[in-house]
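Have a look at this one.
What follows is an incomplete set of chains from the complex, kept in their original frame.
Lettered A and B in written order, each chain numbered from 1.
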Amino acid sequence: MIRVGIVGGTGYTGVELLRILALHSEAAIVAVTSRSDVGKRVDELYPNLRGFVDAVFVEPSVDALIGCDLVFFATPNGTAMRMAGDLLARDIKVIDLSADFRLKDPAVWARWYGEPHVSPHLLEEAVYGLPEVNRALIRSARLIACPGCYPTSVQLALLPLVESGVIRLDRIIADVKSGVSGAGRKAEIPMLMSETGESLKAYSVKGHRHWPEIKQGLEQVAGRTVELTFVPHLIPMIRGIHATVYAELNAGYGDLQTLFEERYRGEPFVDILPPGSHPDTRNVRGVNRCQIAVHRPLDGNTVVILSVIDNLVKGAAGQAVQNMNLMFGLDETAGLRSIGLYP
Amino acid sequence: MIRVGIVGGTGYTGVELLRILALHSEAAIVAVTSRSDVGKRVDELYPNLRGFVDAVFVEPSVDALIGCDLVFFATPNGTAMRMAGDLLARDIKVIDLSADFRLKDPAVWARWYGEPHVSPHLLEEAVYGLPEVNRALIRSARLIACPGCYPTSVQLALLPLVESGVIRLDRIIADVKSGVSGAGRKAEIPMLMSETGESLKAYSVKGHRHWPEIKQGLEQVAGRTVELTFVPHLIPMIRGIHATVYAELNAGYGDLQTLFEERYRGEPFVDILPPGSHPDTRNVRGVNRCQIAVHRPLDGNTVVILSVIDNLVKGAAGQAVQNMNLMFGLDETAGLRSIGLYP
């Protein structure tokens, strides 16, 4: 039984971790922290967990986490990089769901996250937790940087094309749409239902923090520079991300459906839909799965990839548990075999 | 392993049965029928089931169901009563999720469902599948009439009060709100998103088919006539029912919180919330659970019970599987231990 701690148990990724781990046969939740709700029962705040989680929020401190085999950070950016080193020093593994260890270059991190990185020495060691790329590294990692929700959907859409060299790398466009839970559980006027319901908008068109992360991931597999335009949109629904990715095909690109099916054959959580499909975000609601369809509009030389995930599962907590399973030698699907909630 | 067939696998209760049964360790899905989609793969229609259900729709006929231990009817009203007898004669047990066997009096059934009942002899045998009332009978039943979604939420809200005699039985009001999936997967203009989104209305105020069912259920436990006003409402959400039930307390009614907690102690799927709570339908989304809170506004002698379920789970497919578990001597919670999807 893996003894796990969760730092930041009151946000949406935190409660989603609790939902998954409470039913995971190989994990025991031994500590859940929350700066704001110390002493309160977890299931008082989240009545969906009544009968499944018998924990009380504790202060976020290294002391509270002694005895854990693994700690998840489901915190705002800037917390994990201040605590991870102490935990690792005590042989406690760390899976960070925030952005603290996602970028390799501390200068780039500082530019996009607005403060110097306080643990730059750990950036090198941290493994980017996208199992479809880094499975072997994850198995032996001590520190995992769980990918962002947008980067997961976009990279899975592009990997077969970039790895195989069939698209131009200088003009990729990722138009991505997200449900509102991606913004977290924070009291902010723009996220009120009266503001986000029945409406749609783009945001951060000038530049979004997930842009350098996607670019870094694609460049790593490409081995050279990738030019990408990334525009996120806020959609009036709670869960789900839909990436619509556009790229220009090089000559001699072969059968794209086969390319995708081959690339992801055997992957437990990536599902290539039949030709002509249009994935719905609802079909992956609540589950650790990415469904993908590949199209060439009007049989031209633009390829359009449609990729859907649940931002809180394959885009966050589910992927984190997938990483945990790999790190601890479990069946990769342990605790993650569930079916999307339709309708 | 129980061999199960599902008649009517293309509606929302049918696909919800599939979602639950596909992960049930003691059940094997051996036949799924659909009049309209014969020959099509189930997971072509429902891509959330890809990798979990490997079946093809077959014609709805008794022959197709030979070899089943149990058949679920997830059909429109009027189908089960035409096939159940033949199945029972072949020693195949039946759980009907439609209304065909819910009312004991064939004359009442005919009045509310607009045609004569064709198997009135089975009405006597059929057991009303509300485990919180009929657990012992269900264990030995061959034919289960699964309660309607509204009746489940309202009866669970009222049972402790009616059984204990603390309320007047001549002036009960049940104001109930339902998500749109309760209307089923039918091509009808009033159920378009443009019609039901961002709006709210009552319907069938003159009289709704679930009224005689609720009345029958309450009168059975009361042992006498119950007068009930029942008004259903359509809410712009997909899943969930919230019953708000009003009754007048008799003198000497005692502590109501304790009454409810005692009544449902040990019930695996009824959860009495702490005093002062207001249940959210989201907290039972996707799960077989009823959460209930009890209030006396302004400390007066009106009791208000708030009761929430997921109409497709505890209000339909989940409760059906709970009945199956009881009929086949399994752990009552088999296949049903899951946590509500929040947010």
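Methods note: a residue touches a chain if its C-beta (ideal position, glycine included) is under 8 Å from a C-beta of that chain, and two chains touch if they have at least 3 such contacts.
Predicted model only: the values in this text are computed from it and were never measured.
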Enter the number of copies in the whole complex; the displayed portion holds 2. 4
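Heads up, the rule we're going with is that only the chains that are shown with their structure count from here on.
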Distance from the CA centroid of chain A to that of chain B, rounded to the nearest Å? 36
Residue ranges of chain B touching chain A (in the complex, touch as defined): 12, 15, 19, 22-23, 44, 46-52, 181, 185, 197-198, 238-239, 271, 273-274, 277, 279-280, 282-287, 291, 337-343
